[in-house]
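Of the protein chains in this complex, one is absent; all others appear in place.
The chains carry the letters A, B and C, assigned in the order they are written, with residues numbered from 1 in each.
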Amino acid sequence: MAELIKAIARLAEEHKATIMIGRTHGQHALPITFGLKMAVYAKEMLRHYRRLQQIKEEVAVGKMSGAVGTGAAFGEKFFEVQDFVMKELGLKAELPATQIVGRDRYIAMLSLLANVATSLEKFATEIRNLQRNEIAEVEEYFEKKQVGSSTMPHKRNPITCEQICGLARVIRSNLLPAWENAIQWHERDLCNSSAERFIIPHALILTDWILYKMKQVFSSLRVYPEKMAENIEISKGLIFTEAIMIKLVEKGMSRQEAHELMRQCAMEAKEKGVHLKEILKEKKEIVELLDDIDELFNPGNYIGKAPELVEKTLKEIAEELR
Amino acid sequence: MAELIKAIARLAEEHKATIMIGRTHGQHALPITFGLKMAVYAKEMLRHYRRLQQIKEEVAVGKMSGAVGTGAAFGEKFFEVQDFVMKELGLKAELPATQIVGRDRYIAMLSLLANVATSLEKFATEIRNLQRNEIAEVEEYFEKKQVGSSTMPHKRNPITCEQICGLARVIRSNLLPAWENAIQWHERDLCNSSAERFIIPHALILTDWILYKMKQVFSSLRVYPEKMAENIEISKGLIFTEAIMIKLVEKGMSRQEAHELMRQCAMEAKEKGVHLKEILKEKKEIVELLDDIDELFNPGNYIGKAPELVEKTLKEIAEELR
Amino acid sequence: MAELIKAIARLAEEHKATIMIGRTHGQHALPITFGLKMAVYAKEMLRHYRRLQQIKEEVAVGKMSGAVGTGAAFGEKFFEVQDFVMKELGLKAELPATQIVGRDRYIAMLSLLANVATSLEKFATEIRNLQRNEIAEVEEYFEKKQVGSSTMPHKRNPITCEQICGLARVIRSNLLPAWENAIQWHERDLCNSSAERFIIPHALILTDWILYKMKQVFSSLRVYPEKMAENIEISKGLIFTEAIMIKLVEKGMSRQEAHELMRQCAMEAKEKGVHLKEILKEKKEIVELLDDIDELFNPGNYIGKAPELVEKTLKEIAEELR
Partner (left out) sequence: MAELIKAIARLAEEHKATIMIGRTHGQHALPITFGLKMAVYAKEMLRHYRRLQQIKEEVAVGKMSGAVGTGAAFGEKFFEVQDFVMKELGLKAELPATQIVGRDRYIAMLSLLANVATSLEKFATEIRNLQRNEIAEVEEYFEKKQVGSSTMPHKRNPITCEQICGLARVIRSNLLPAWENAIQWHERDLCNSSAERFIIPHALILTDWILYKMKQVFSSLRVYPEKMAENIEISKGLIFTEAIMIKLVEKGMSRQEAHELMRQCAMEAKEKGVHLKEILKEKKEIVELLDDIDELFNPGNYIGKAPELVEKTLKEIAEELR
């Protein structure tokens, strides 16, 4: 997990000022930087990293208090004996216990693994989306040999990300039996046993595996800043309508007037299929107030504190992961 | 459900020959028609429609055989009395029953609703993907007033499809308590009662709602065939590499030679950033064998039996839904 | 599954008149027969058996229509070729398909397996409950050697039933990834692949296994009718209060009077800790109306149509399973 965080953090650092479109509802919204997107992911993983430290404490617990938890078989030496054995095993003693350790502990662990897997499925889904032919802003690394396929040379399938998505779903599903297993009768029933032999190793091994694969993906991810810059232009300037309206208000136009004016310009641009800036340059009332119209359409003016947010995040990560 | 199937079928009919790119792994594969995509969906819903008829039979069952299912309180007249009451209610009698009707019946119903909801989430996800600015092949209908937003005129959010996705997840989740409720102790415990008051109405009402919303979406869906045609060109002819190689083999070239030749051409096109046809036209060995190179890149040649598959499907649907 | 149904049916036949207490809320309600309990289970499995026949039809489906479902690669011969191959494989053709067969089919299959597993967990839970030392009405078969344990000779752990419960939970959990896998992008994504390699074999193999183990449990179940008869007496006649009240009304007492009288008798019996019949025999107004008071407490009078319900069910099963 730490290595994955570092791999994402490296992308965040490298691309903290690489401008791309931010998307909501799958639609172009406003510019962000690719580094900011990565910083959000790195921070999310850092939260999981912190939870993982807590969970280790929670599950590294054992017991040796006999068939029903009274320690009767050990007589006066029970606490001493149990403490000795637990120390040998590197565990804390469950006090009090029944025949078994509390299953709420395993639920907590499997809940965390499900949460981690979900984050990884989100990241993998993002890459799958950004790798679409129509977007093409990032790409899973392809071996030269893979590239060389003659019959389908256009296909660059994000198969590692797809595998991560599928396995994340399997990991999550392991939590269900853990819940039902925890509803133990009396000092224990055995129903948990057959199920736990599946769910605990599967959840742990598969989470480990997709963390490893995700790290590989981010470590070797191909990023295409030119394509990111190109995609911002798809809306032909319309994404800046609101920002320009605010500019007009700052320059003295009434809010209502600015709103109506920009609405008309946007409509006109859309109908004519031309860039919004072409429309604005023809409007006297706009040209009078705003002198450098081209500069208004520079996406770099709209990334706010993205680079600073990245730096803050990287600093926090560096301190915690040393 | 029938109305939704009809709405999808209408799109299938209208667009049975509307060519678009088929995508696998989120990547351009080979051409299909939009009608074929819709026919696949209509047929999937037809399967649900058939399952729904069976489920109605399964859950329209009741019982009046007393507190533990023996019918003792009704004496000799038990079967007669129970049959009379069930007939009045339009139900079949559960024979034999405990205090309650078998919960496997409700599991079957909620499993089907979960299955239906999952199909709808798939359809809604597809529209959300095809509505992306970079793809823009279809669009949820927008009221004129919505379109008129001045500040974000570029945003056409597929909010109905997003709502369907979210609610589909809620519908599916209702199956979990149904499973656990079914593990009744003896002739019944009451644990199912508090849970069923949530899960049964929620699953039924929400499924009804998203079927209705999905029908609205398909009934008023905007389809952009020109954009579909445009998107096919994104790969600059590379999607046809395999088909052209087969053509060369048909014309007498050895398979190995054809394969190597096309691999080189595809690489060259990609490196130069030009359309594959430009490369092919310069290769003597190709021009000699294939006379109309432009025609090789006509996607209409690669839709196979798509229109016929649509017609077959529509006929099957028409017969069953009358 | 058929063998399991037969094993349960044999118990139903053998014990169609074996009286035991019916329990609701874990509390004694009214008498049933052990055969009726088994008949309810056998019928529930028969419903699964019917569903299984339908599901076989649903999933025995294949396709050979190319990378996006158009059949383009097969030219005019597509339908012919596909039909030929499917016939060879013993499958029906999916018409229309994308790159893959509809995942709603696998959801339907895994939903049924989850439903079956839930029934088995219910049966196994029932045996675990009835095998409690305090109830001891049935018992999983124990090898002589197991019995001979010297240190814990009192323990007869229902370990096979416990194993069935645990594995049933694992089986159910496999449905979750199947839902998410079905939300395929476009003509297919690959996310289902890694997950289906786990969930489909696991669900099928484990269901087969617990069906087999459950059959073993029912085939060799030890049933203790004497203990069943003994347990009915735990409430010292109180379970018959309502039935006796109805008797008094039949004999001419007003309903209100009979209700109040029986309430008082029941309270008195409970307070004194004696059998209700002892109280009734001392009440003049009761002795005058009801001549054979002991017979009123014969549980055999209260099993209604239980044996007939068993016979009807067994006949239905015999006809379907031949």
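Everything below uses one rule, namely that a contact is a pair of C-beta atoms (placed from the backbone, for glycine too) under 8 Å apart; a residue touches a chain by one contact, two chains touch by 3 or more.
Quantities reported herein were computed from a predicted structural model and do not represent experimental measurements.
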| item | value |
| --- | --- |
| Contacts of the hidden chain among displayed chains | A, B, C |
| Option touching the unshown chain, where B:104, B:137 or B:180 are the choices | B:180 |
| Absent-chain contact - pick from C:262, C:280 or C:296 | C:262 |
| Sole contact to the chain not displayed, among C:9, C:29, C:116 or C:310 | C:29 |
| Among A:72, A:205, A:274 or A:287, the residue in touch with the chain that has been omitted | A:72 |
| Interface with the undisplayed chain - residues on subunit B | 128, 157, 159, 162-163, 165-167, 169-170, 172-174, 176-177, 180-181, 185, 189-196, 198-199, 202 |
| Positions on subunit C contacted by the hidden chain, ascending | 23-29, 128-129, 131-135, 148-159, 162, 176, 180, 231, 234-235, 238-239, 241-242, 245, 259-260, 262-263, 266-267, 270 |
| Positions on subunit A where the hidden chain makes contact | 22-26, 29-33, 36-37, 39-40, 43-44, 47-48, 51, 54, 58, 65-75, 78-79, 95-99, 102, 104-105, 107-108, 111-112, 114-115, 118-119, 121-122, 125-126, 129, 172, 175, 179, 182-190, 302-306, 309-310, 312-313 |
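Operating definition for what follows: only the chains that are shown with their structure count from here on.
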| item | value |
| --- | --- |
| Chain pair with the greatest number of C-beta contact pairs | B-C |
| Most central chain, Cα average position | B |
| Averaged-CA centre spacing for the pair subunit C and subunit A, given as whole angstrom | 44 |
| Geometric centre distance via CA averages, subunit C-subunit B, whole Å | 34 |
| Whole-Å gap between the CA centroids of subunit A and subunit B | 28 |
| In subunit C, residues with contacts to at least two other chains | 172, 175, 185, 189-190 |
